[in-house]
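A protein chain is absent from this complex, but the other protein chains hold their places.
On to chain A.
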Amino acid sequence: MPTATAPTPTSPEELLLGFARAARAAGLPVTADRETALLEAVALVGIDDGAGTYWAGRATLCSAPDHLERYDRVFAAWFHAAARPRTAGPPTPAPVPMASLADGETLDTDTGTDDPRGMHAVASRADILRHRDVATLTASEKADLATMFGSLPQPRPLRRSARRTPWRRGEIDAHRTLRRHLELWGEPAGLEWRRRDSAPRRVVLLVDVSGSMAPYADALLRLAHRWSVRGRGRRDVHVFTMGTRLTDVTRALDRPDPEQALAAAGDVVPDWSGGTRLGETLKAFLDQWGRRGLARGAVVVVFSDGWERGGAELLAEQMARLRAVAHRVVWVNPHKGKPGYLPVQQGIVAVLPYCDDLLAGHSYATFEALAEVVDRA
């Protein structure tokens, strides 16, 4: 744990996440995805470039003119006024002595005020952990992360929500509209809208547990457990693992305690860390559940690196089927968020045309972003 006076961060990441936390404490709207953007942007300009870091931070952490002054103050205090460019903003305040907060103490509730505590914040272990690749964590970090899953946002997509937009699939009833037009010989008849209700939309998680995904299996099942755990409000979440075969782990995960749930899932899944036959298991899923309607109208999230032993054609074919029945198909690839990633891997290339989103999924922060996408679906 960092101690009094000045922060002595060991990596640029820590330094920046501490900065982001201080900015949040000063009332800037810093969210996990903004932190991610900050890290990416500063990586591009180089943290040694003081002015570049200043502008990269400003572009990623601010979003209104009245954020700028606060940003300047936090930046000056955090980076000891040394690297601050002269080009903009109010006079540099006297450097504020830094002090650390207790590990994990949160300032999230602190909004809008210029609480000087913001200057004292340092990146907590949790802040740093949420951006780390879960595959690279030590045992004790894993244990810490496991407790964080208890506050992972739980998406609740609705079959109709005020936030949805009028052009989205299934809202305008094209056929009825057309029929009216045809009946009237093309006289404008206006649009026909489908009746919509607001029941929760089903979420189906398909988790690849083959060998290449092994470093992520634990975190992904924790996510699956968190999303399907019953709390207030009805949930409609179904979880399957995919390896050499398809296993329904929904029942196994249906226990309030995550450790018990994971252990139970471990017992029913026969093919941990084995090979992958994505195309075949997806086909098995659709044969069995597509027709029975589980996938119909659902938000289907596939967690996989797209490593396919079988042919990519079968996979593409099955994805087309999935796309046809699901409301939204989200593909989460743990490698997506890593530097230099391009979706060129054969399996990914095959499935890309059938996905609504291709998202990163290697860190807690990316899981939060995923929750948001699913929630909006």
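Rule of thumb we're sticking to: a residue touches a chain if its C-beta (ideal position, glycine included) is under 8 Å from a C-beta of that chain, and two chains touch if they have at least 3 such contacts; residues count from 1.
In this text, contacts and distances are computed from a predicted model.
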Statement: Looking only at "Phosphate transport system permease protein PstA", "ABC transporter ATP-binding protein", "ATPase associated with various cellular activities, AAA_5" or "Electron transfer flavoprotein alpha subunit", the name UniProt gives the absent chain is "ATPase associated with various cellular activities, AAA_5"
Identified contact with the non-displayed chain, of A:Ala37, A:Ala146, A:Ala214 or A:Ala284: A:Ala37
Statement: Among A:Ala25, A:Ile47 or A:Cys62, contact with the omitted chain is made only by A:Cys62
- prompt: Of A:Ala146, A:Ala214, A:Leu314 or A:Leu352, which residue touches the hidden chain?
  reply: A:Leu352
Message: Touching residues of chain A against the unshown chain: what are they?
response: 29, 31, 33-34, 37, 40-41, 44-45, 51-52, 55-56, 58-60, 62-65, 68, 85, 87-88, 163-169, 172, 174-175, 178, 182, 185-186, 188, 336, 342-343, 352-353, 355-360, 369, 372-373
